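The complex appears here minus one protein chain, its other protein chains still in place.
Per-chain residue numbering starts at 1, and chain names A and B are given in the order in which the chains are listed.
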Amino acid sequence: MSTKTQDVDKFIKDAAGLDTKREQEIGQHIGYRYDVNLVPDYSRITPFLEQYIEMMGWDDLNWLEDVHMGYEEGRPAIFDRNCNGWVTIPPELKLPEDQQGRDMLARELLIKFQMSKKHPLWDLKRAYKKF
Amino acid sequence: MAQRSMQMGMHTEKLSGKTQQRFFSPTEEENFLYPDGYDVDFNKRAEFDAGPLSPQEINLKLRELMGQGNGTIVMHNPGAKHSVAVGLLQRLNLHIKGSLGYFGCGLIDGPNISISGRVGWSCAENMLSGRVVIEKNAGSTFGAAIRGGDLVCKGDVGARVGIDQKGGTILIGGRAGAFCGFMMQRGRMIILGDAGKNLGDSMYDGTIYVGGKIAGLGVDAVEGEMTDLEVQWLERKLKMYGLEAPNGVKNLTKIVAGKQLWNYDNLEPTEKKIVL
Partner (left out) sequence: MSQEKVAPQVQPVKKAQRDTSRLGQSRIFTPEVIDDIHIKSELGRYRMRGFSLFKKIPHWDDLTFLPGTLTRFVIEGYREKCLTKTIIGPKAKRPLELDIPVYITGMSFGALSFEAKIALARGATMAGTATCSGEGGMIPDERRYSSKWFYQCIQSRYGFNPHHLQLADACEFFIGQGCKVGLGGHLMGQKVTDQVAEMRSLPAGIDQRSPARHPDWLGPDDLALKIQEIREATDHQIPIQLKLGAARVYDDVRMAIKCGPDSIYIDGMEGSTGAGPHLATEDTGVPGIAAIRQARKALDDLGKSGEISLVYAGGIRNGSDVAKALALGADAIAIGHSALMALNCNKDVPEADYEKEMGVEAGYCYHCHTGRCPVGVATQDPVLRKRLDPDAAAERVYNFLHTLTIEAQMMARACGKTDVHSLEPEDLAALTMEASAMAMVPLAGTQHTVGRPDMTRY
């Protein structure tokens, strides 16, 4: 599966990503569309993320080390575990050239989205949280 | 409760055409706080004695102190009670002076927790983010199903560490028991001492690094090759917690999934997709 992640734009160019016989038989790409085991390159950390880390009282990216930019139906997107869906990156946003850069962008966007009152969890907590 | 959701129109919206697709807004605000979290200040500090309190009273006390804006809380005499410091979903510095029972620091998202003593089974289970650092030993199923954050035990741990691990980093300073990383899905586990038998059994993905001897690998766990980036990352992570690999980071054994269990069913004709 690792060969699939070498071309960083593979899943933008080929939304379905059905290469193997089995993938074609089940109509579903198998595996990740990014390198799930890629650890962050801290030389690429952004000022915004440094500010976030300081605010949280951590010394590194902590849970954001597991956040990567992925691709849904040919669109770059980031998975948000708090709304359990892929959140699409606006097409006008220019993507960095490599996965490490894209991952850092993904981390920034995800934090802003999760902390925003536009996040679906905000309405749900107002409606259903009990304490 | 249903009343409020009703007032918000949740039960009359049209369903047809609903989609799950969401977009990031480029004008999103910078908030650094979960919308319903307590606004705490790390420089505001409170201490309390948990000795006479029940677990429920301890957890209520923590919420009360956070509600008063305390960002640093010191808890004395937790008395190895179960389910202490559970469900903390925000930034907080919590120092626990003593040991915890079962399910300590479970279901948390964000806090920095230090524990000067030991912890019982299932410490920090299902943790989403934050840091939990234990100075002494930990029981079994340490970090079960964690999804993110750093979980550190400087001593030895029991069996089934990081079972169903879904993300984050589990760092063990000493030895670990059998079946660590069983059905591990993602994330990283670092065991600086020896690891028990069936390490990484049936793991889907993720990485396990071991400094000592491995009593035996589980089904579909195989050795992998270390990259320079991983070496840098490991050195940085160990330094953060004042730990060292016994023979240096480069000599850690890396275990990954063989991925032979991903699809072991051959398909019946009826199970194959017909292109629509």
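The rule is short, and it goes like this: a residue touches a chain if its C-beta (ideal position, glycine included) is under 8 Å from a C-beta of that chain, and two chains touch if they have at least 3 such contacts.
Just so it is clear, the model here is predicted, and its values are computed rather than measured.
Judged over the whole assembly, touch between the missing chain and the shown ones holds for A, B. Summary of contacts with the chain left out: across A:14, A:59 or A:72, the touching residue is A:72. Within the set B:5, B:31 or B:114, the residue that contacts the chain not displayed is B:5.
Only one of B:47, B:64 or B:271 touches the chain withheld from this view, namely B:271.
Annotation for chain B: contacts to the undisplayed chain at residues 1-2, 5-6, 10-11, 13-16, 18, 20, 34, 55-56, 59, 82-83, 86-87, 89, 101-103, 106-109, 121-122, 125-126, 128, 141, 144-145, 147, 160, 163-164, 166-167, 183, 185-186, 204-205, 262-266, 268, 270-271, 273-274, 276. For chain A, the residues touching the absent chain in the complete assembly are 1, 23, 26-33, 36, 70, 72, 79, 81-86, 120-121, 123-125, 127-131.
The rule is simple: only the chains that are shown with their structure count from here on.
Those residues of chain B that touch chain A in the shared complex are 1, 4-5, 8, 10, 20-26, 28-36, 42, 91, 93, 110, 112, 128-131, 147-150, 167-169, 186-188, 205-207, 229-230, 232-233, 236-237, 240, 256, 259, 262-263, 267, 271-273, 275.
Here chain A touches chain B in the complex through residues 1, 22, 25-27, 30-31, 36-42, 48, 51-52, 55-60, 62-63, 65-66, 78, 80-81, 83, 85-90, 92-93, 109, 111-123, 125-130, going by the rule given at the top.
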